[in-house]
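Removed: one protein chain of the complex. Kept in place: all other protein chains.
Take a look at chain A:
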């Protein structure tokens, strides 16, 4: 019986792994295709399409835009999230529960609806479509996330350290910058990193709120209009590679922190 369960488990697990990896393997394999269709039979390997991607000015500028929006919007989200988390965790404010609920509310609404709302508002207020508009949308989706992560990590332990600093005569801004920020660094880092990945991958808000200068997912979307194309495979594989490197770095830094 045990043996049987074990055998069935192996087969099942391999089948699910197969299902999970099938599209990714096909994507990467046919990005190395030498002919102009990413379909069997496989001819290659060739780096021709990677070359085409890196020399495509639209794609490279979209990549720079994406990075810029991701870094700036995450920095804004984590700053707003940290300050408000500190305020709510350290001081008794009237209606605190309700106000915290308000900050986390956007987590429950789909990106499409957040993007639609901003589109209607900006359209009405005469704000033109731009990367800035998309960045504002990214802060809206990431602020509740940063707030929730950082707020959940503010414990009594940190309160005591802050109290000690105040007793020793540190003014508020010094307590904040020299005590709270370093102590909360792991949570701040986690919030920033998660925001970066969400912003980097976000499509629908950027699609609705940008026009000429746009982000990488929207530019990849535009490539899809030309049907199956090895160039799309190559961009996709590159994005995948960058994400994997980021995830591995994240894992390594977390693992290194653990023993401390």
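Everything that follows uses one rule, which is that contacts are C-beta pairs under 8 Å (C-beta built on N, C-alpha and C of every residue); 3 or more make two chains touch, one makes a residue touch a chain; residues count from 1.
Here is the rule we use: contacts and distances are computed from a predicted model.
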| item | value |
| --- | --- |
| Chain not displayed: protein name in its UniProt record ("Copper chaperone NosL", "Acyl carrier protein", "Spermidine/putrescine ABC transporter permease" or "Oxidoreductase") | "Spermidine/putrescine ABC transporter permease" |
| Touch with the omitted chain, as defined above, among A:47, A:64, A:113 or A:181 | A:113 |
| Interface with the undisplayed chain - residues on chain A | 5-6, 9, 12-13, 16-17, 19-24, 26-27, 30, 37-41, 80-81, 83-84, 86-93, 99, 102-103, 105-106, 108-114, 116-121, 123-124, 136-137, 139-140, 143-144, 147, 156, 159, 166, 172, 197, 200-201, 203-204, 208, 216-217, 220-221, 224, 228, 232-233, 235-236, 239-240, 243-244, 246-247, 251 |
